[in-house]
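A single protein chain has been omitted from the complex, and every remaining protein chain is retained in its original position.
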Amino acid sequence: MEPAIEIRNVTFKYRRAEKPSLININLTVYRGEFIGIIGPTGAGKTTLCLTMVGIVPNILKGDFTGEVVTAGMKTTEHEVSEISQKVGMTMQDPESQLLMPDVEREIAFGPENLGLPRDEIRRRIDYALKVVGLEEFRSRHPFLMSGGQKQKVAVASSLAMLPEIMILDEPTSELDPIGTEEVFKTVRKLKAEGKTIVMVEHKTELLSVFSDRIIVMNEGRIIESGPTRKILSDVELLKKIGVDPPQATQIAYLLKKRGINLDKFPLTVDEAVEIFSEIVKGE
Amino acid sequence: MEEIIRVEGLWHVYPGGVEALRGVDLTIKQGEFIAIIGQNGSGKTTLVKHFNGLLKPTRGKVYVYGIDTTKASTYELSRKVGYVFQNPDHQIYSDSVYDEVAFGPRNLGFPEDEIKEIVKHVLEELELSEYVETPPFMLGKGLRQRLAVASILAMKPEVLVVDEPTTGQDWKECVKLVEFMDRLNKEGHTIIMVTHNMKLVSMFAKRVIVMKDGRILLDGPTEEVMYNIETLREAYIKPPDVVLIDYRLRNLLDGKPSLRVEDLAEKIYQACKR
Partner (left out) sequence: MSLLLEILESGKMKSPIHKLNPRVKLVWWIVMIILPILITHYIYTIPLVLLSWVLAVVAKVHKSLGRYLLVTYPALLGFIILTWPFFYDKGGRVIFTLIPKWVPLIGGKGAYTVEGLIYGTAMALRIAVAVTASMFFVLCTDMIDLANCIGEDFQRLGGSYKYPYMVVSSFRFLPSFVGTFGTIKEAYLSRAVALDKGGIIEKGRKYITLFVPLIDTSLKSAYDMTIAMELKAFGAVPKRTFYKTFKMSAGDYLFLAFSILLLIAGIYLRITGKGVLPL
């Protein structure tokens, strides 16, 4: 498998910070993977995302050691405006990243900056609107849209750059359950198109359905990484650092502690129903 | 239990014509712990802003401790009803945590030595004592949210309205905050929480009000509402996984519907032991 993002021995401290935000990070994200990043507040998840796209250390300066190669480009040797042509990133707060008074111009903004011809820009707008399902919202003002729709606009405007890699930093933090599902469904479509996805999330239940691998961060370090099921089943670790494992998994953990034997920990409702009804009927 | 908030036929229409509330009737008693849930735009925030007079009814009436809110100012109502906003940065302006917490009581005219006591007590309760001299902007988001709660609590309101306490925080911080609200509730305070987080609702709230399109769709004890899965779906709400799993296993398990992970684990364990 080909690497999409390689991070080697990265340590980074923001200029005015007392402590480093990232300590000795080593991570490879492969093409086509869907990586989830979890961890408590202050773990360094957002800083890690900004490092992947080169904003750290090119725009947000500080003490930076190590090497990051994203989409074949070493981040310290390329401008963010170059790297962002291959990597799209959406940030937590939808308001401050929506720059234009209507959806169409918002999505056009990136391609405009690349100097693309107008009909190419129109094609990309149509494509992006279709993927996120916002075709009727073309001339709507983002302020007048719901949180979930705003997040979708943010995703669409990154998509119009036709990136190979998408980084999403807590895209559902301010959304209701339905808005959250909409965003996840959109992201799944992106994965189906072969894009590499990196997502910072707190909602482990949803990550369990969509992600291939999970990275656990705490206090600037990566403390665990591995296949989704393995990581999310480690209830003790997650609870210790303050992350809420899927409820299905927590129930299984409690049962195992009381002596009930389970060979697989469920992550989702469907898995839980299947596994638990078996053990109840079986015993 | 004494009735403290009464809402009768409440309509609220924003300038521009948006009907945010379309006929809401509701009573809240002293000591309740209520969660108000619903999609964005269902009217949750609009409703609770009537409780401290930030919004006045377009039609209908709202009575807070017997006072008609159209005849009272937020200044007066804030003595009884504390409102914690979603974004702590929208209210923080002082140089130190102490001043920030003392701001409210000072405005209410509490004597300075009483304020000293109140601030000390509130900071202890919210585990912020070590930060008393710290400038608020140097605290992390979770701590700033706790600070916002502290600064409202220092005004000694009997009712606490909290709007989306979980924004921008991790799970541990969310639970800590809501556990704190639960402690307050056990001490007799009335808690009204507006939130999207179904897990916290089912773990802590005693009564749940579901809103849709400016009306109340469901209003009842938490187990009843959470297990009303079909109606919740109409309001675009999904109950937490615990509820969904329990519901689908209900024919195999005995006991009350679970709201917490521990409860369901116990039920399954008991069912296995049979």
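First chain written, first letter: the chains are A and B, and each begins at residue 1.
Rule of thumb we're sticking to: a contact is a pair of C-beta atoms (placed from the backbone, for glycine too) under 8 Å apart; a residue touches a chain by one contact, two chains touch by 3 or more.
All figures in this text were calculated on a predicted structure; none of them were measured in a lab.
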Which residue of B:39, B:52 or B:228 touches the chain not shown here: B:52
Residue, one of B:43, B:57 or B:104, that touches the chain absent here: B:104
Touching residues on subunit A - with respect to the absent chain: 50, 53, 55, 59, 79-82, 84-85, 88-89, 91, 93, 95-97, 99-102, 105, 108-118, 121-122, 139, 141, 143-144, 157-158, 161
Touching residues (missing chain, whole complex) on subunit B: 14-16, 49, 52, 54, 73-75, 78-79, 82-83, 85, 87, 89-93, 103-104, 107-108, 137, 151-152, 155
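In this text, only the chains that are shown with their structure count from here on.
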Centroid distance [mean C-alpha coordinates] between subunit B and subunit A, Å: 29
Interfacial residue positions of subunit B with respect to subunit A in the complex: 39-41, 140-142, 167-173, 196, 198-199, 236-238, 240-242, 244-245, 248-249, 252-253, 261-262, 264-265, 268-269, 271-274
Subunit B-facing residues of subunit A, complex: 39-42, 92, 146-148, 173-179, 181, 202, 205, 242-244, 246-248, 250-251, 254-255, 258, 260, 268-269, 272-273, 276-277, 279-281, 283
